[in-house]
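In what follows, a structure is listed as structure tokens, so that the remarks can point back to it.
Omission of a single protein chain aside, the complex is shown with its protein chains in their original locations.
Should a chain be cited, it is by its letter among A and B, assigned in written order, with residues numbered from 1 in that chain.
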Amino acid sequence: MVNKCSKSDFAFKTLESRLCTDALSEEADRNQKEPQVMCQEGRSPVFLQSERFGGTLMKKIVELKNISKSFDGETVLDNINLDIYDNEFLTLLGPSGCGKTTTLRIIGGFEHPDQGDVIFMGERINDMPPHKRNVNTVFQKYAMFPHLNVFENIAFPLRERRVPKKTIEEKVHEMLSMVMLNGFDHRRVTSLSGGQQQRVAIARALIGQPKVLLLDEPLGALDLKLRKDMQQELKKIQKATGITFIFVTHDQEEALTMSDTIVVMSQGRIQQIGTPQDIYNEPKNAFVADFIGESNILDGTMLKDLMVRFSGTTFQCVDKGFAPQEPVDVVVRPEDVDIVAPEKGMLRGVVTSVTFIGVHYEVIVDIGGFKWMIQTTDYVGEGEYIGLYIEPDAIHIMKKSEYSGLYGDYSSFSNELDELSEPGEESEDYE
Amino acid sequence: MKTTSRIYTALVFIFLFAPIAILLVFSFNESKSLSVFGGFSIKWYRELLHDEATLESVRNTLLLAVSAMVISTVMGTAAAVGIQKLRSKWLRTALSTATDIPMTNPDIITGISLMLMFVFVGRLFGLANSLSFWTMLIAHVTFCLPYVILQVLPRLRQMDPSLPEAAQDLGCPPLRAFFKVVLPEIRPGIVTGAIMAFTLSLDDFVISYFTSGAGFQTLPVRIYNMTKKTVTPKMYALATIIFFVILALLLISNLTDQNKKKPNQ
Partner (left out) sequence: MTGSGKMRRVVLAPYSLWALLFILVPLCFVAYYAFTDNSFAFTFDNILRFFTATSEVEGKQVYTYLLIFWRSLKLAVISTVICFLLGYPLAYFMARSSERRQKVMMTLIMIPMWMNFLIRTYAWMTILQDTGILNSALSAIGIGKLHIIGTESAVVIGMVYDYLPYMVLPIYSVMAKMDVKLLEAARDLGCNGMGVLKRVILPLSLPGVLSGVTMVLIPSVSTFYISQKLGNGKFFLIGDAIEGQYVANNLHFAAAMAFILMVILLVVMALMKRFTNKRVYGGGDSF
């Protein structure tokens, strides 16, 4: 498959910037006031591209090799192979029960793989208990120690190492100012808001200067506005400290916004590893295409290189390397479809619903029984007969997979509801 | 409505406290009668202080209650921690059932069953009388344990399971993580459990009755033996003292409760 720079690439960027703009302006102010305290010697705070994307050669920090894990006979992880690099912001993304939290807990030392090896900086650490690992975790519900105040919570790892009092005080204050909680030392953690607890949890996990920070859906409990701010702040902290972040979430927007690398997981298996752009533009299979963003996924047949047939029409495309007549899954992102007059359209159908969602309209069009979703800024009326125009580079071809056919059209359009009813994954992987 | 409920409540409390009032009054009776007041005197209190057997039974009771409390609190807390982590459903049900037994079985059956075992095992070792302080201690720990477990377990449930993990994550070995993070969280449950164990042991008559030997008598068993014969106001004097001790303890605990609440609001 060829790398394409299509409209969807642009669309992705708008999506990202849409998520960030409000936070960014505030960010700029903060940056001026705040010294970059966590910069460590010899480590550049600048983001470096990792090896797998052909960038600078980077050191592998964590390697998972053939990891499998099951609970009570139920397979949770099925042969996971993953390299995580120094300085990387890596996100494990997937629906609840996909094994992402278990993966995180295996790296943290809270679960042990049934099979496979966990390698940390070249050393096999399968049997190393959590307290000996140079890895810290920000837990889902923060796991603040309720009997200790803010200062003592953050100082906890240092006290454990018998660091001199004076150093502890300095370090804790350094951390407090990094997370912008100056003067909160003696507050009870139970009196803090969710966002503040979150910051304490991050400070507590970072004060021991781990090589890797694990974050288990840390933003899940925050409200939307706060979440967006924290996303930016986390990203900033990661860049400033140069610590590898492994972040678990089921929120694809969050993953796209923050990550250098996204690992999409489903049913205990890794579906795709790549940059946010890769994952969005070049989904490997129907699952990834459906999980990330909106997509119309159709059954198609690859006639020959650069030529695909679906919805009863033959299209030019930019993919090649498939067998002639090979059945494939075709993805077309809703924002890559243009609405044109019926006679100019490659496909024709009737508009069944139009929803205004702010930046654009979401239009559902029935084409031969398949309900397409199209995002457009042009208004069309319900019941109107319209044509669709699709550029060759807007068409992405995927090999058939076990997920083919699972994700249909938008006839029962309930994505928003799905997201709302997504459980917080509180019980995932516990019992 | 309000007055009816007040009158009703008052009547029930009169019913509950009538015998206590009677024994308070008659403990100061000059005469030996328990129903005719013959003038004020504290001679029964003086006599009580010279009743060596009773005083010894008080000491025995306290010794037993403290021992039973300590053992059942430590073992029960450990058990609760273990049960909380238990993944096997089968074991959980088995333990839950076993724990229910001493609480739902009548005391007389718990007492008889332990007594039969002690006697049988004692006979195996050729002991004529196997019942002693130790058999009573075993019995008391046995019936106190479930109460401790059921006090600690909900506290463990309420606790965020990632707390001990967080402590380990931040460099604490597992055992120290328990003491530094889990224990402070479940302390209220442990304290309540310990108090319950102590008072249950202090007050138990039926199980003690079946498992006590001739050499070791607790206060309730002693009182039982005393009420078999004619009772003098001396026993009422004893009850009066118990009443005031309990009253004092309850007041103190209420006051400290209030003091604790104030600074935190």
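Heads up, the rule we're going with is that a residue touches a chain if its C-beta (ideal position, glycine included) is under 8 Å from a C-beta of that chain, and two chains touch if they have at least 3 such contacts.
For clarity, every value in this text was computed on a predicted model and none was experimentally measured.
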Missing-chain contacts mapped onto chain B: 5, 8-9, 12-13, 15-20, 22-23, 26, 34-35, 75-76, 78-79, 81-83, 85-86, 92-93, 95-102, 104-110, 112-117, 119-120, 138-139, 141-142, 145, 149-150, 153, 174-175, 199, 202-203, 205, 210, 219-220, 223-224, 227, 231, 235-236, 238-239, 242-243, 246-247, 250, 254
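Everything below uses one rule, namely that only the chains that are shown with their structure count from here on.
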Residues of chain A touching chain B in the complex: 72, 108-110, 129-131, 135-137, 139-141, 143, 145-147, 156-157, 160-161, 204-205, 208, 430-431
Interface residues, chain B side, partner chain A - complex: 87, 160-163, 165-174, 177, 181, 184-185
